[in-house]
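All protein chains of the complex are present and in place, except for one that has been dropped.
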Amino acid sequence: MGILEKITRNVDNRYWNPGVGAFPVKNRYTAGVAGQQFFERLKEDSKIFGTRCKTCETTYVPARLYCERCFERLEEKDWVDVGTEGVIHSFTVVHKTLEGEAKEKPDLIAAIQIADGILIHRLGELDDMEAYIGMKVAAQFKAKADRRGGINDIDYFKPL
Amino acid sequence: MSKRVAIVGIGCSGFRTTSTDLSYREMIFEAATKCYEDAGGIHPQSIDSFVASSEDFMEGISIADEYVPDQLGAVLKPVQSIAGDSLQGLASALMQIKTGQQSIVATSAFSKVSNLSHYEKVAAYATDPAYIRPLKEHPYFIAGLEMNRYLFDSCSTREQCARVVVKNRYNAFLNPRAVYGAKITLEDVICAEPVSAPLGQFDISGHLDGAIVLLLASEEKALEMTDKPIWIKGIGWATDTPNLDSRSEGLGSAHYAKLAAEKAYKMAGIKSPVKEIDFAEIDDTFSYKELQHLEALQMCGFGEAGKLLEMGCFEPGGDLPVNVSGGSLGIGYLHEANGLQRVLETALQLRGEAGKIQLTGVETGLAFAWRGIPTATGTAVVLSNRL
Amino acid sequence: MSEKLKVSGGTALSEEDIRSGKIFVTEDSLNCAYAWDTGVAINRYLAELKQGRIIATECRKCKRVMLPPRLFCELCFIPCNTWRHVKDTGTINTFSICHVHWDASRIKEGEDPHLPAVIEIDGASEGMGIMHILGEVEPEKIKIGMKVQAVWKPETERTGSINDIKYFKPL
Partner (left out) sequence: MRKVAIVGAGLTKFVRRALETPKELSFEATKTALDSCGLSLDDIDCVAHGSAPDAFDGIHQKGEYLADGCGGWNKPTMRVYVGGATGVHAVVHGWHHVASGMFDTCLVVCEEKMSNAMPHAQGFFLTIFDAITERALHPNLLWIFALEMNRYMQRYGYTKEDMALAAVNNKKNGLMHPSSQFKDEITVEDVLNSETMAYPVSRLDVSPVSDGAAAVVLAAEPVARRLTDKPVWIEGVGWTLDTAYWATRDLYYPRYLDKAARMAYEMAGIREPDKQINIAEPYDPFDYKALHHMEGLQLSPRGKTVELLRDGHFARDGNLPMCPSGGLLGVGNPIAAAGTMKICELFWQLRGEAGERQVPGDPRLGVAQAWGDLMQVSSVVVTGI
């Protein structure tokens, strides 16, 4: 393969000293003012909420604190239940893990359009070859006891 | 905008997939020395200001701008870092000269991506921590989504994307700075190991180490310093939303490129880019990006890039040579230094110093850089050897 | 006119809000390791440390003997390849007595404080210091201007690292 592949990481060909290489970065993130409420509704009521900007009539999903286009603050009254169904805007079959290794079983990941927004999530209960752009899908929630307040409270989206 | 600005010095070093021979400091010193010599042997004490471009996690150093001054000769000088593509660094240098406070400004960037154990994890750290990261997927899934949607929207084909790879890697054969030169077939690309289908292994440009330093000067200084100034006619940069859920035209478009190009063309006084631009060095981090960017940069109509590619329009001998240098697919991807690398190749062409890949009779070139996954930021610059 | 001075946002949370699960959080760590290319100058610096010696480079123009060694003089902006061994003794330029670890946790009762210092090494040009730590000294007795000497690890334990010098102790 010589000409097609090259070593691109020093770790592959050279003594590796993790002591010197230490770069300890660990973080904890809040979901934010809007995100906290979005996940609360997801966790408690199995509902997906967006926020609607009156000025430009965009409905953001997931819900946001502000309209990035008009810079209007989106308040309590702007929250709208957008249902739990959407349409596949795009999808891809992911063959690599986060470590860059080949997955045993590839995952189907999609951008699912709901109102004017998009949720990025896994697709389930369908085969790679069956997915298509424009396909209608619905959220499959985890059992209530397993929900932690996060995007994974939705297990995956499945065909309608 | 009274002040005109030119590139008066070019220097680079490295351009290898690994570079255990030099530290990044030593590599930049080499590039800077070459650049200053190229600009007539200027001593860095005579340079007014310095701009570097870098990102902390790519270097494994927090506030990495600390380590910029020494190897550029910039100790106790005005120095600032742009956390962005180095073409934005170039824009910052240009603005400094236009204020009139500075006359000569150096701009630099480097890549030592070979020192990272997992670039994927760094790229994943750029995605939203609440909505994207908990899925724990390889960040290139975003490129997979973009590619699939782009093919859908533009009616371009998988084969046309593969053809970009074949062209650019073949072009790279003649460029001494390119390390990914190869004669491969459409089938090689299409049948290669999938990463995030339809995106395959060879649709992704390979990593590269290297350092680039460019020197910019105001019109009067430029004319004193060199007889081959390359004028920065126009520059524009723009960011679409960073959120995947509200991109202006969905995941299939490169709206940022359109906005950036509009600004650059306006500043350069270009009305018909297709007619007025002779060649282009355009971001091809992923194969589909070259086609998507060509369309967004108004080099052709939407959905036409793939067909024009098949007709040979973008070959070195075509109507609009695109990435004759080999592009990122052929040269390798230099991360933050990617934008300056595009400018370097464009400027060498305009000087007539491109060697075996030299195009004939070129006066105006376009360089465009994208910020990479998962961003929606691009910078376009129009360069010319005519004032 | 002071009504113009407005402040908005910045909702304070307590650690308890997060611990109790009232506020949702996600955690992540980078988990990318780095193998920095040491380059010519630092590579030789580390190799010499392994031998129990400190090496510097000299600029042929300004004659500065520079530590840590570098392949170029950042002021004259010319390459350097004149290598000079310097002594393993020096003078304390400044120091601290530190009661917290690098991760901000406090050192335990009875544990010795860390004693970082900037040490100007003898044989290098004036003001050429390196950061290291002090040992075999009562913290109260440390003074700026004090002469110190490196205490090396046994040869077999040296790895080619700045830690091959255990610490500097008063002369």
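By letter and in written order, the chains are A, B and C; residue numbering begins at 1 in each of them.
The rule is short, and it goes like this: contacts are C-beta pairs under 8 Å (C-beta built on N, C-alpha and C of every residue); 3 or more make two chains touch, one makes a residue touch a chain.
Fair warning: this is a prediction, and the values are worked out from it, not measured in the lab.
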Using the touch definition from the header, name the shown chains in contact with the chain that isn't displayed. A, B, C
One chain is left out of this view; which of B:74, B:350 or B:382 touches it in the full complex? B:74
Given the full complex, what residues of subunit B touch the hidden partner chain? 1-2, 55-57, 60-63, 65-70, 74-84, 88, 91-92, 94-101, 122-123, 125-126, 128-130, 236-243, 248, 255, 259-260, 263, 267, 371, 374-377
Hidden partner interface residues of subunit A, rising order: 19-20, 22-36, 65-66, 68-71, 73
For subunit C, enumerate the residues touching the unshown chain of the complex. 1-2, 4-15, 18, 23, 27-28, 34, 36, 38, 42, 45-46, 66-68, 74, 93-105, 114, 116-118, 127-133, 139, 144, 161-163
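Everything that follows uses one rule, which is that only the chains that are shown with their structure count from here on.
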Could you see whether A-C or A-B has the larger number of C-beta contact pairs? A-B
Dist(centroid_CA(subunit A), centroid_CA(subunit B)) in Å evaluates to 29
Scan subunit C for residues touching two or more other chains and write them down. 26, 28, 30, 32-37
In subunit B, what residues contact two or more other chains? 20, 57, 60, 114-118, 121, 129-130, 134
Interfacial residue positions of subunit C with respect to subunit A in the complex: 11, 13, 18, 21, 23-30, 32-37, 103, 161
Residue ranges of subunit C in contact with subunit B within the complex: 26, 28, 30-42, 70-72, 74-75, 77, 79
Where on subunit B does subunit C make contact in their complex? 19-27, 29, 33, 36, 43-45, 57, 60, 69-71, 73, 75, 112, 114-119, 121-122, 125, 129-130, 133-134
